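Omission of a single protein chain aside, the complex is shown with its protein chains in their original locations.
Presenting subunit A:
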Amino acid sequence: MGLFQKLAFFLGIRRKEVNVLVIGLNNSGKSTIINHFKDEEEKVAEIVPTVGFNVEKFQNQNLSFTAFDMSGHGRYRDLWEHYYKDCHGIIFVIDSSDRLRLVVVKDELDLLLQHPDICNRKIPILFFGNKMDCKDALSSVKIAAGLGLDKIMDKPWHISASNALTGDGLQEGVEWLTQQIRETIVTRN
C-alpha cells in the first residue's frame, strides 16, 4: 500500500468504500435483495436470472457498498472464487422454502469456507434466510442448524430471516454487516 493510500486510510477516506460478494444458489433472491437497497430511480422493475454477475452500488449508513451479485446457477458457481480475494464481506442468500436443496447449499458453503482466499480471513458473513413469507419456509434457527453454522468459529456471522419482496429483515441484516466491516477495517491495521 502506497504512502498516500495509508494516509487516506487513517483519515478515514477509504473506509467509506466497501466491496461485498453476494452468493447463494440460483433463484434464492440475491438480485431481488440487492435491488431493494438501490436508490429508487436505479431500481429495475423486472428481475431475471443473472448470467455471470452484475455489479451494483448502494449506500448504507455512510458506507458505500459495491456489491458483486453473482449468478447462483450451477454453471457459474465455480466462478465465484475469482471474486473472493478482494471483498470485505459476504452476503450468502438461502431460499428458506427450498428444503430439498439445503444440502447443496451446505456443500457450497463448505467449499467457500475451505477456500484459501477465505479460510484464513476474519471476514464477516451475513446469511439471509430469504423468502420467509413462503408457507413452508424453514426458520433461521433450523437453517443455521442444517448448515452447521455454529461450527464457524473464526469468522463473525449472522443470520436474518428476510422477505426480499417487502424488504422485511433486510435492513437489520445489512446493519449488522456494516457494523462488522467497520470493525474489521479499523482493527486490520
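The criterion applied here is as follows: a contact is a pair of C-beta atoms (placed from the backbone, for glycine too) under 8 Å apart; a residue touches a chain by one contact, two chains touch by 3 or more; residues count from 1.
Methods note: contacts and distances are computed from a predicted model.
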| "Coatomer subunit gamma", "transketolase", "DNA primase" or "Trm112p-domain-containing protein" - which is the UniProt name of the missing chain | "Coatomer subunit gamma"
| query | In the full complex, which of A:50, A:140 or A:184 touches the chain missing from this view? | reply | A:50
| task | Over the whole complex, note the residues of subunit A touching the chain we left out. | result | 14, 17-19, 50-55, 57, 66, 68, 71, 76, 79, 82-83, 85-86, 88
